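What follows is a short report on a single structure.
Missing here is one protein chain; the remaining ones are kept as they sit in the complex.
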Amino acid sequence: MTSAHDTSVVLRYFAWLREKTGLNEERITLPPGIATVGDLLRWQTTRGHPFDLAFAKPDAIRVALDHAHAKHATSISNAREIAFFPPVTGG
Amino acid sequence: MTSAHDTSVVLRYFAWLREKTGLNEERITLPPGIATVGDLLRWQTTRGHPFDLAFAKPDAIRVALDHAHAKHATSISNAREIAFFPPVTGG
Amino acid sequence: MAVRVSTSDFDISAEMARLTASDAGIGGVALFVGKVRDHAHGEALSELVLEHYPGMTEAELERIEAEAQRRFKLSASLVVHRVGTLKPGDNIVLVIACASHRQNAFAAAEFLMDYLKTRAPFWKKEVLENGQARWVDARESDDMAAAAWESEQG
Partner (left out) sequence: MAVRVSTSDFDISAEMARLTASDAGIGGVALFVGKVRDHAHGEALSELVLEHYPGMTEAELERIEAEAQRRFKLSASLVVHRVGTLKPGDNIVLVIACASHRQNAFAAAEFLMDYLKTRAPFWKKEVLENGQARWVDARESDDMAAAAWESEQG
C-alpha cells in the first residue's frame, strides 16, 4: 500500500535502456535536490554500473512523467511514474 | 465495313451532352473546312435543333480524339472517334 | 499496376493483399476510398448515377497510373472506379499506392485522386429524394489541385 506521505516513484525503462539497465521498473525514493528531468538524468549516471553507461548520453534519452512526454527542463514535481526510453520508432 | 477511303468519323456524346442531343453516338462524314476541335464545336451549333442548344457554350464542353483529351486548338486530323462531354466529375 | 471499372463493390483487404503479396520491400501503403454522401447542397440524396466513357476511361486511368509510378517509384498501385447507380454510403472509388516509405505512398495516392478527378471520363448525376436530378458541376478546387502537380517535378 502507498500512503499519502509516500514519496517513492516508479522508474520504468524501455528498449535499449531496459536492456542496458537490466530493469523493467523499480520503485525508489529519490534523494533530495532532484528538481527537473535533467537533474534526474544526471543522478542516474552517479548510480554506478550499469546506470553510468546506460545514461552516459542523456541527449539520446527521452523521459515521460506520468505517461506524458517531458523536456529535460521540466520539473518532476509530483510525478508518480517516470519512464526512460530512446527516441520512439513506431509506425 | 469501313473502307480505307472512308472519311467518316464516329461522334460520341456523354452526360448532359448525350441527354441534350438525344444521341449516344452517330457516324458522320464531316463537311470540308473543319480542321480543329474548335471548328468542330462551331459546326455543331450550325446543325439546328437540338445541337444549337447543346453546343451553345463551347467553353463548357470537353473533347477527346480517339480516347485522348484534346484542346480546342488541336487538329482533328485523322481522328476516327471524337467524343463530346462536360468537365469530368468522377472520384 | 492495374486499373478497373466495375459495377460491383470492391474488397479493400483483398485488393491490398493481392497488391502487396509479391513484394516484401513495400513498407508503406496509402489508400483512399471515395464514398457517396447522403446529401448534396443541403438536399437529401437518393442515388448517384455514374456514367463513363468505356475505352477512354481505362486508357486515361492507365496514363495517370503510369505517371504516378514514374514520379513516386511505386512498387504497386491500383485504381478501381465504380459505375452505375449507387446509394448513399456506397463506395465509389478505391486508390492504393504501395512504396518503400510512407511519403511516396501518400503523395502518389493524392496525385492519383487529383488527376482522376480532373481527367478520367466519369460523370456523376445526383438524384435527390425530392425527385430532382442534376449533373454534378466540376469543382474549380479540383482543377487547382491537379494543376499544382504540374509545377512540381517533371
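Here the chain labels run A, B and C in written order, and each chain numbers its own residues starting at 1.
Everything that follows uses one rule, which is that a contact is a pair of C-beta atoms (placed from the backbone, for glycine too) under 8 Å apart; a residue touches a chain by one contact, two chains touch by 3 or more.
For clarity, every value in this text was computed on a predicted model and none was experimentally measured.
Though it is not drawn, the left-out chain touches A, C in the full complex. The omitted chain makes contact with just one of the residues C:A2, C:M16, C:V49 or C:A138: C:M16. Listed residues C:L61, C:L86 or C:A105: the one in touch with the omitted chain is C:A105.
Looking at chain A, the residues touching the absent chain are 12, 14-16, 18, 64, 67-69, 83, 85-91.
By the touch criterion stated above, the residues of chain C touching the omitted chain are 11-14, 16, 20, 24-39, 88-89, 100, 102-103, 105-106, 109-110, 113, 145.
The definition used in the following text is that only the chains that are shown with their structure count from here on.
Taken as a contact graph, the chains fit none of the simple arrangements: neither line, ring, star nor complete graph.
With centres computed as the average of Cα coordinates, no chain lies farther from chain B than A.
With centres defined as mean CA coordinates, chain C is found 26 Å away from chain B.
Rounded to whole angstrom units, the spacing between the C-alpha centres of chain A and chain B is 74. Mean C-alpha position of chain A lies 49 Å from that of chain C. Not a single residue position of chain C touches two or more of the other chains.
Those residues of chain A in touch with two or more other chains do not exist in this structure.
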